[in-house]
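What you see is the complex with one protein chain gone and the rest in place.
Right, subunit A next:
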Amino acid sequence: MEEFLFAFLNGDILREAWPILWQGFLYTLALSAITVPLGLAGGVILALLSTSGPRGIRLAAAAWTDLFRAIPPLVLLVFLYAGLPFAGIDVGAWGAVAIGFFLNTGAYYGEVLRAGIGSVPAGQMEAARSTGLTRGQALRHVILPQAVRNVLPDLVSNTLEVVKLTSIASVVALPELLFQARQAQNATYNATPIVAAAVAYFLLLWPLVRLISRLENKAMAGR
């Protein structure tokens, strides 16, 4: 028991590692604050193109979505960070993260939103257009709000996954939470920093998990 506490829940180690863990936590927050909006933006664009564009564009958007859902995000990130410089393009660590998540996460959000748009009855668009709204205005004010509401639990789930996925930024040397925890572990020969990182992730994500159950219960009750 004592050994267990010493290895996993060591107060002294925690105090020592605290500053760099805290810094890692802030990096994770910053990464989430960048990747979630970028992914959502990419998702909205893809969903609109794949539901409302001309036929050729729709097919291209669908193929694009498939492609970036099939490429592992880690591979994509490494390629952007370490591969592109061979072509003389250096986007840097933050650039690689931004582009990679825009592509990968955007494809996932795009799928979710596309399903949401598909769940809105065709009569909604017709009613809106019959009053003189343009297609864009109808999408913006009539279709998208309903689409988002219909797939809100999936959107939040996806957001949860995105925040977890920010830990792969460590491979491009961005010192996010997991990266810092490993550093601290290596420096102290103790697993407590890893446990602390797990707890921090939990505290960050648990509200989202609760939110998802509440939304799902509400959706069930609404049926």
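As a convention for this text, contacts are C-beta pairs under 8 Å (C-beta built on N, C-alpha and C of every residue); 3 or more make two chains touch, one makes a residue touch a chain; residues count from 1.
FYI, contacts and distances are computed from a predicted model.
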Report task. Assign the chain not included in the display its UniProt protein name, restricting the answer to "Right-handed parallel beta-helix repeat-containing protein", "Ectoine/hydroxyectoine ABC transporter ATP-binding protein EhuA", "Protein SCO1/2" or "Carbon monoxide dehydrogenase". Result -> "Ectoine/hydroxyectoine ABC transporter ATP-binding protein EhuA"
**Report entry** Of A:Gln137, A:Asn186 or A:Ser213, the residue in touch with the unshown chain
**Finding:** A:Gln137
Requested in this report: Kindly note down the residues of subunit A that lie in touch with the hidden chain.
Outcome: 121, 123-124, 126-134, 137, 141-142, 145-146, 149
